[in-house]
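Below is the structure I would like to discuss, written out as C-alpha cells.
Left out: one protein chain. Kept in place: all the others.
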Amino acid sequence: QGRYQIGTPLSEQEVQQWNIRPSILANGVGLPPGQGTVDEGARVYATHCASCHGATGEGGAFTRLVSEPFPITKDVDSVDFAIGNYWQYATTLFDYTRRAMPFATPGILSDDEVYAVVAYILYQNGIIDGSEPMNAQTLPKVQMPARALLELDPNTQKRFPWIKLP
Amino acid sequence: QGRYQIGTPLSEQEVQQWNIRPSILANGVGLPPGQGTVDEGARVYATHCASCHGATGEGGAFTRLVSEPFPITKDVDSVDFAIGNYWQYATTLFDYTRRAMPFATPGILSDDEVYAVVAYILYQNGIIDGSEPMNAQTLPKVQMPARALLELDPNTQKRFPWIKLP
Amino acid sequence: AAAGAFVKLSGGLAQSKIPQGATETMKVLGTTLREYGERSEFEKDVIRYISPNLRSRHTGASFAPLEKLEGVVTPSSLHFERHHAGVPNVNPAEYRLVIHGMVERPLMFTLEDLKRFPSVTRTYFIECAGNGQNGYRNPPDMTLTATRSRGLVSNSSWTGVPLSILLKEAGLKEGARWLIPEGQDAAAYTRSLPLEKALDDVLVAYAQNGEAIRPEQGYPVRLVVPGWEGSIQVKWLRRIQVTDTPVMSKDETSEYTDVMADGKIYAFTWVMDPESIITYPSGLQQISRGFHEIRGLAWSGHGRIRRVEVSLDGGQTWKQASLEPAPDALSVVRFKYNWVWDGRETVIMSRAWDEKGNTQPTQEEFFAKWARNNRYHYNAIQAWRIGADGKVVNGDKTLAGAPARLGAVGRGGCGGES
Partner (left out) sequence: AAAGAFVKLSGGLAQSKIPQGATETMKVLGTTLREYGERSEFEKDVIRYISPNLRSRHTGASFAPLEKLEGVVTPSSLHFERHHAGVPNVNPAEYRLVIHGMVERPLMFTLEDLKRFPSVTRTYFIECAGNGQNGYRNPPDMTLTATRSRGLVSNSSWTGVPLSILLKEAGLKEGARWLIPEGQDAAAYTRSLPLEKALDDVLVAYAQNGEAIRPEQGYPVRLVVPGWEGSIQVKWLRRIQVTDTPVMSKDETSEYTDVMADGKIYAFTWVMDPESIITYPSGLQQISRGFHEIRGLAWSGHGRIRRVEVSLDGGQTWKQASLEPAPDALSVVRFKYNWVWDGRETVIMSRAWDEKGNTQPTQEEFFAKWARNNRYHYNAIQAWRIGADGKVVNGDKTLAGAPARLGAVGRGGCGGES
C-alpha cells in the first residue's frame, strides 16, 4: 500500500467492472472483440443516427458526419470540418461513438454495432471501400486523410520533447 | 466641489429631508422640540409597547425594559441586563425608541409620544420621579446608574488618546 | 446532521466495491446550460445554523457552517448573518448615501456614483463580537460543533470605494472626530466610528466575492471596517453624519459593551482578538485510525496571523501548523497539520498568534480578565476530545467555582441560543 493507506485496491476484474466505456488508444489498444460490415452499419445508422445526422450522414439537426474525402484547407469554414476532411484517427471514431453516441442514449450499441456504424461512416466518407469488416485488426490500419496535416504544437514539443503523435 | 466631482451636493434642508430618524448625541444634540409626561407615556406604552415588553415593562414576548434601579454586578446574568441596571445614557433611549420601536412599525410615534414613553420607562425603572416633563432640556440631564460602571476600553484609549466618553 | 448525531467522515470499504447507481448519469443527458447556477441537490444540508430557541427570526444570528467549508473565503450564501429587524429589500435605483454634518459640502451619492470612484478589493474577515458565546457555558455543551462554537465569523472579498475618498469629496470641517453611520433597515441601525479609522482603511463596499453584496450582508452598500467587530460595520448604509462626539447608540452601550471580571463595563472594544478553531476533526464528527490532515481557521483583528499551533495532547505540547494561503492582514487563514491517529483517546486544540504577538488565552486566562456574565469577545482556545471510538466532542474543561450558565446571552441577543 501507499504512504497514506487511503483508498480501496481493486483487482483487474473490478477495474473492468468500473471501466464501462474503455478508451481506445490510437494504436488500437482497447478495441474489443467483434466486428461489423458497412451494410450492417447502414442499418445501425438508419435506426440510431439518421434522425440527428441526416439520412446518409450529410447533417441535419446536428453535425454532418460525411464530407469530401480530402483534408480541409485553411480556407474551409470550421462548420464544414467533418470526419472525412478533419478527423485524423479512425480509432477516435470507435472510441467516441461507443462513449458518447447516440447523443441521448449513449451505451446502447453493442460492440458489433459500433464496428458496423464506424465502417458505414468511413465508407460514406470515401475512406474505406467496405471490402473488409471492421474489427480490432482492420480499424487501426485505416488511414485518415487529415492525419497528414496534423503536427504536434511546436511549443508543446519544446516543453515535452518526448511526445510523438501516434 | 471635490477632486472627482462625483455626487450631488445637498442643501441643509435636503439633508433634513433625508435624515428621517436623526441621531441623538449623548450631549442632547439632535433632540427635537416637544415633550411628554410619565402619564402620557403610560398610555403610549400601553398602546404600542406592552404587547411585546409586558404590561409594565417587565418583559414578555421580548426584552424586559424595567429592572431594579441600581447597576448590574459582574454576577448578574446577561439576560437580566436592562435599562435601569445597564443602560448608561438616557439619550440612547430616545434615539433608539424613535429609530427602532415599535419593532414592526418603527417611525409611527410622534416626537411628543417618544418623549412621553421615554419618561414612562425611566420612571418605571426608578430613575426619574416624573415631576418634570421629558424634553430636550430635561432628558440629557438624566443620570443613568450604570454610567458609573462605564469606562473606555483601555486598549482603545491607548490607540485613540483623544477619546473621552460623554 | 442533527445535534447529537455523529458524522462519520473517513469512509472505509464500501460493502460492494462498485456502487450500483454510479454509472446512471452516463446513460442520460444532464441538465442544460443555464443562466444562473445552483449547487447540487446533494449539498442541501450545508446550511447556516439558526438556534431553535430564538423568539423571532427577525432579530438574531445565523452561523456559517465552518466544518463543511474549505479554503478561506466563505460562500456568500453561507456567510453568517446578524441583524436586528430583518434584512431590508433595498431597491438599488432608489438607493442613496448621504454624507453630512461637519462637512464643507453635504453630498448624496447614487450606487453608480459610488462605483465610479477608484475601487479597492480586499479580503477581510467579519466577525460578530458575540462569536464564541457558547464558550461561556459551564459545564461545556457536549453537542457543540465548530459551527456553533465559532460560526459567527466569515471571510469575503470586498470591493468598494475607500471612505476616505468620499469624506475628502465632501470636505471635512475642523473639529470633526466621529462618524455616525446609519442603516436602511427597520432598526435604522447606528453606531459611532472614529474618523481616524475611517481615514485609514474603511471601505464603502458594494461588492462581495465578485458580485453585488448579498442582502444579508448589506445590499447594496455597507461599511467594511477591517479587523473590528462586525456590529460596527453598518449594513444597508444610507447616511453618515460627521460629528465631534459619539452618539452612544443602543448597540454601543446596552449591547457590545463588555463586563469585566472586576465589574467594570468597557465601551468601544472594537478590535477582534486572535482566534482559531479546528474544523476537522471537530465536534460531532467521527474519524478512523490513520492519516488525517487537521484543518482549521485562524484570524486576528490586529493584523496578519503569524503562526498557528496545534496540540495533540490536551495542551501539553504544541506543534506549528502550516498556513494557507500566505496570511493576508485582517483575513482568515487556513491552518493544517498532518497527523496519524493511533486510535487512542486524546484532546486536540489550536491557538493562533498574530503579528503583534497576541495569542489566544486558555479559558481560565480569559475569565481572569472578563466577567462570566459578559457576552462578547470570547476567544479562548477551543478543545476537541477524540474518543477511542473516533467520536469527537467538545474538549473544554468544566471550570471549577464558575456559575453554571446555560447560555451566554439574553434572548434575542447576538449569537444567542438561549
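Should a chain be cited, it is by its letter among A, B and C, assigned in written order, with residues numbered from 1 in that chain.
Criterion: a residue touches a chain if its C-beta (ideal position, glycine included) is under 8 Å from a C-beta of that chain, and two chains touch if they have at least 3 such contacts.
A quick note: this is a predicted structure, and the numbers were derived from the prediction, not measured.
**Q** Based on the whole assembly, the unshown chain contacts which displayed chains?
**A** Visible chains that the missing one touches: A, B, C.
**Q** Given that one chain is not shown, which residue among C:D185, C:E229, C:E252 or C:E275 touches it?
**A** Checking each option in C:D185, C:E229, C:E252 or C:E275, the one touching the absent chain turns out to be C:D185.
**Q** Residue by residue, what part of chain C touches the chain that was omitted?
**A** Within chain C, the residues that touch the unshown chain are 9-11, 14, 17-23, 25-43, 46-50, 54, 56-58, 60-62, 68-79, 81, 83, 85-96, 108, 110-113, 115-121, 157, 159, 184-186, 188, 206-207, 209-212, 214-216, 219-220, 236, 238, 291-293, 295, 324-325, 334, 336, 338.
**Q** List the chain A residues touching the unshown chain?
**A** Those residues of chain A that touch the unshown chain are 1-4, 6-12, 14-15, 18-19, 21, 23-27, 29, 61-63, 72-81, 83, 86-89, 91-92, 95-96, 99-100, 103-104, 106, 146, 149-156, 160, 162-163, 165-166.
**Q** What residue numbers in chain B mark contact with the hidden partner chain?
**A** Looking at chain B, the ones touching the missing chain are residues 4-6, 8, 10, 14, 17-18, 20-21, 103-107.
We take it that only the chains that are shown with their structure count from here on.
**Q** Averaging over Cα atoms per chain, report the distance between chain A and chain C in Å.
**A** Going by mean C-alpha positions, chain A sits 53 Å from chain C.
**Q** Provide the C-alpha centroid distance between chain B and chain C, rounded to the nearest whole angstrom.
**A** Measuring from centre to centre gives 29 Å for this pair.
**Q** Mind pulling the chain B residues that touch 2 or more other chains?
**A** Where chain B is concerned, no single residue meets two or more other chains.
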